[in-house]
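Let me begin by presenting the structure, written as structure tokens, before commenting on it.
Note that this complex is displayed minus one protein chain, with the remaining chains in position.
And now, subunit A:
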Amino acid sequence: MALKRYTKSIDSTIPLPALLYTDERLFSSQNGVGIYDGQQKSASHQSGTVHVSSHRLFFTDTRDNSFALDLSYVVQTVYYAGLFTSSSKVTLHLASKTLPGTPEPEVWVCHVCGNRNPPGTSPAASRICTLCGVRRESPSTPSTPVPAASDAVACPACTFRNNPSKTTCEICTAELPVPLAPEISLMKLSFRKGGDKAFYSKLKSCLKTKAWEVRLLTVDDPLPSGSGISTWTLYFDMGADDRLKFITDGILQSVATSNQGVETNMKDALQDLEALMLKAKDMVRLAADLNERLTTSTAANPASEPEEATFIRSSLSQLGLQMDNVPVTLDMMQDEREWINQLAKELARVLQTIMKDRGIIALDEVWGGWNRARGVALIPPTTFLQVLPHLPVYTTPTIQKRQLHSGLTVLHTPPYSHAAFSARLVGFLSLNGPQTAVEIAQEEEITVGLAEGMIGAVEADGQVCRDDEACALNGSTVGIVRWWPWTEFDRYNYDGQL
């Protein structure tokens, strides 16, 4: 009965340290302990472990049988050393008075310093702000008296809740279980495996300390209130004004410290950035210098730019370090038309590098190369397509756009225009006999895909005809196409038997 009344069940699967309040400390543990509820053995608590902490007594066994008892209920202890088969016991007399209701474990904000107090402190400690020590003001803990009905004794036969003074049920006259009078509430710990003396002395000292009641007021507080103790003692000696100053000083100091930290980090970062910029400036200057030198040397001997120079130039352009090639962006221009024109100019410069050795190039490669050269303010495909029609104006030899039959769009120099290419192709075929697209691509130094596309265009004109190897007698299905000049058959007259 006492057990039920004063203890709170706990979950023994949680390790004990996790159950402790933040200001609670575990002092001693002893296994092999049985519990007497009043004078009777409590059947379900016969072999467990008891722990004593600064605030509570724990009994852990299985999940359902574990409980915690607030030491504040204990008014008296009696020690019995044991005799023959009787093990030594400690009797705890439990107080009849009920303590003020324990506050809900919740986060609350101090009305003086605004500190957010975390849950998990002991009931007594949670009534005081952990930062400034001011008592929690708002009566968030309901002060409503415990309803009298909670003392009522439920009839085992009809469940009617009878007044505790009754011995028989008012409704059905069944005999009521005799409630243990609060005055005689007691509980015994039976130490079946010894260790009683050490445990008892710890218990006594805990009870004597009364950690649950007094806090922060005694210097010899054994509780783990940490390094703050002396400060707090000082704090309580101060006057009200001094206290306020103390609090604001503390807050201001912490703000100042954090500000200083931020400033130091920022300074470091800025210094790094500055160093980086200096390096970048050097780099750009170097690039400009190189470019200039290359230009002058090329101007002196334009026919043959050394391979190394070409390499350096293309590398620089890939790094976006061409000095005369600062990316044009829309905000530099007054209107969009001017912007497009400037972009066309810029693209023309880029193409000088990209199309140095090539007369024809696929559009995707141009777009990628241009944006890589720009590095910043990348050009979207739509703008790119807008720029292309303006390109012939700014390029010598003119670079034009052309769409092949396959749908592939390319940029090309005049030698790769349709007319020039077909004339060249027919000449090549007439001279060298039928050729495959691969052979033609090799001859023209273009990719096979491009060659196929361009031959397709010539075929559409009827300038060449195909000999598909799929027509071979041995029935190979993979047709390699050989291209024949149509001139072979152009003026053919039927010369067979009619």
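Some points to look at:
Quick note on the criterion: contacts are C-beta pairs under 8 Å (C-beta built on N, C-alpha and C of every residue); 3 or more make two chains touch, one makes a residue touch a chain; residues count from 1.
Following the convention adopted for this analysis, contacts and distances are computed from a predicted model.
Not every chain of the complex appears here, and the one that does not is recorded in UniProt as "ESCRT-II complex vps25 subunit", selected from "Mitochondrial distribution and morphology protein 34", "ESCRT-II complex vps25 subunit", "Replication factor C subunit 2" or "DNA repair protein RAD51 homolog 3".
Touching the chain that is not shown, out of A:R243, A:K345 or A:R466: A:R466 (per the contact rule at the top). In the complete complex, the residue from A:T85, A:S165 or A:Q497 that touches the missing chain is A:Q497.
Within subunit A, the residues in touch with the undisplayed chain are 433-434, 459-462, 465-468, 470-474, 482, 484, 486, 488-489, 492, 494-498.
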